[in-house]
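The next block holds one structure in the form of structure tokens; read it before the comments.
Here the complex is missing a single protein chain, while all its other protein chains stay put.
Chain IDs A and B follow the sequence of writing; residue 1 opens each chain.
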Amino acid sequence: MNKEAPLSIAERDFILNALREDVRLDGRAADQLRPLKVSFGEEYGHVKVQLGRTSLVIRVSAEVTKPHEDRPFDGLFTIAMELTAMGSPAWDNGRQGDLETYVTNVLDRVIRHSNALDTESLCIVKGVSCWSIRADVHVTDYDGNLIDGACIGIMAGLQHFRRPDAVVKDGQVIVYGLDQRVPVALNITHKPLAVTFHTFDEGKRVILDATRKEEQAAEADVVFGLNNAGDVCFMSKFSGSPVDAMVFVNKTSVALDKVKEINAIIDKALQADLAMRAKKGMAEESRAENDR
Amino acid sequence: MVAPSATLSTLNRADGSASYQCPSTGSNILGSVNAPVELPGRRDALKPEDATIEVFVKPGTAPAGVGERYVEGIIKTLLGRVILGREKGYPRRGVVITLAVIGGESVGRGDPYLVLLPALLHTALLALLSASVPLSMTFSATVLAVDASGQIRREPSAEDAATAQSVHVLAFSSKGHLLLNESQGSFDFDTWEKVRQRASAICHGTQLVSADGDVAMVEDVDGRPLEGTLRETVEDQVYRDYNWKINAA
């Protein structure tokens, strides 16, 4: 099926009528995010994102591999997102739906193509070996706004992740375990995030961070990808009814505010996690090693 | 031995779900069950009088491959024995079970999933219970590794399992049936019998056939039987969900 059950006419009409009175079902303002919680697991690069009732788990991992022939100086970076029946009963296991293709494409464009992760720093030996960084996105609960949630998770994961240290000795690549040498943080060039808006009522009403039902009732969606400095690295309006150009202009500044707000939340979570790890100290580090 | 910890009904969208944390392997598995649902496009493949079970195992940091397909088959066969697919509302419908390894080390590409198998099975069982899928009985499972000296080790780490002489996964139903017996490596029948006894003690903690001192000690080491831990997890959730009713009474 791979398709959410359609909304009833009553729901569609009500959501629209309520928006005309500036009321959203969960009581939020039009430009307000749902409560966002970013937390980290025990391993590096293990992130849990809870955005309202949408929740995701992102895991970043690294392995040594051979670089592409045409780009011998570059490491690899892949974003893997597979929607399973866990996130929504409407999704089929093992079959790619339109949503999956669309979201993966946007994530690629916002994070990968904007060079958020400096892939050149992943090179170990030119043309012979490099790091391959992989971000797996597991959608555990889907209640709208997958793109923004996944972006938050991947960016938090990349900043949290530490890859093992590797050195080249006599033409041999030696990878040190996490306990042998202090693992290395990834080289992040900037922190882009996606901010998605949905339009209603012939573009007169524009809301941020739509829930699943709001997404279904919307006319069109507009996605911005930008970083703290306000550099827009992605902008799209793939489908739906036309949107006035002024919406793009006006909402870019709203999006910038939101990106700053979200990045602050991520930073805070990262700091808290770092402090906790420091407190646990080396004792924890060595114990974790014994467990393995 | 630290008991595994689990939580039921952790997700909103799925009909049933469970999160399972196995302390010895460090793995964290999230399971969801959607049932009974229509499986479109597979109408011809459906059994006319029974439910169709679909199991999907999603590794944490790698694309799914042969290893996942293999372990899915094992889980599906075992669950097929306990799910009552002929109860009202279930025939010709699907029971879709999704298991994602969201924490802990991933199983290497192509490696067998034996070390993770009990955790996957327990997660699937708890998620099925959470979705109220009718079952004939519950079960518990454990993995044991036998090293070169014949020492049996409970819930080995991936490295231990790799160096072990043989690795065994056994599952017992709540009625004591042996539901699953997956072994790997070389071993003789005596070893397997010892493994079975130990596994039974871990799962049930029941009296063993041979009640010599050695076995009694083993029971001490294993602490509470797994079955009890699983039952407690379910009871906790029931009490939480029916708090309003229990308080009113």
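Basically, contacts are C-beta pairs under 8 Å (C-beta built on N, C-alpha and C of every residue); 3 or more make two chains touch, one makes a residue touch a chain.
As a working rule, contacts and distances are computed from a predicted model.
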Chain not present in the shown complex, as UniProt names it (candidates "Exosome complex exonuclease Rrp40", "Mediator of RNA polymerase II transcription subunit 8", "Alpha-1,3-glucosyltransferase" or "EKC/KEOPS complex subunit GON7"): "Exosome complex exonuclease Rrp40"
Residue of B:73, B:89 or B:150 in touch with the missing chain, whole complex considered: B:89
Residue among B:7, B:157 or B:174 that touches the chain left out of view: B:174
Residues from chain B at the interface with the omitted partner, ascending: 8-9, 15-16, 34-38, 48-49, 82, 84, 86-89, 91-93, 129-138, 173-175, 231, 234-235, 237-249
Missing-chain contacts mapped onto chain A: 1, 4-14, 17-18, 21, 23-27, 89-90
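Assume only the chains that are shown with their structure count from here on.
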Computed distance of Cα centres, chain B from chain A, in Å: 31
Residue numbers on chain A that touch chain B, as the complex places them: 1, 41-43, 46, 53, 55, 57, 59-61, 80, 82, 84-89, 93-94, 134, 136, 138, 140-143, 291-292
Interface residues, chain B side, partner chain A - complex: 11-15, 17, 26, 28, 30-32, 34, 37-38, 40, 54, 56, 58, 60-63, 96, 98, 100, 102-106, 157-159
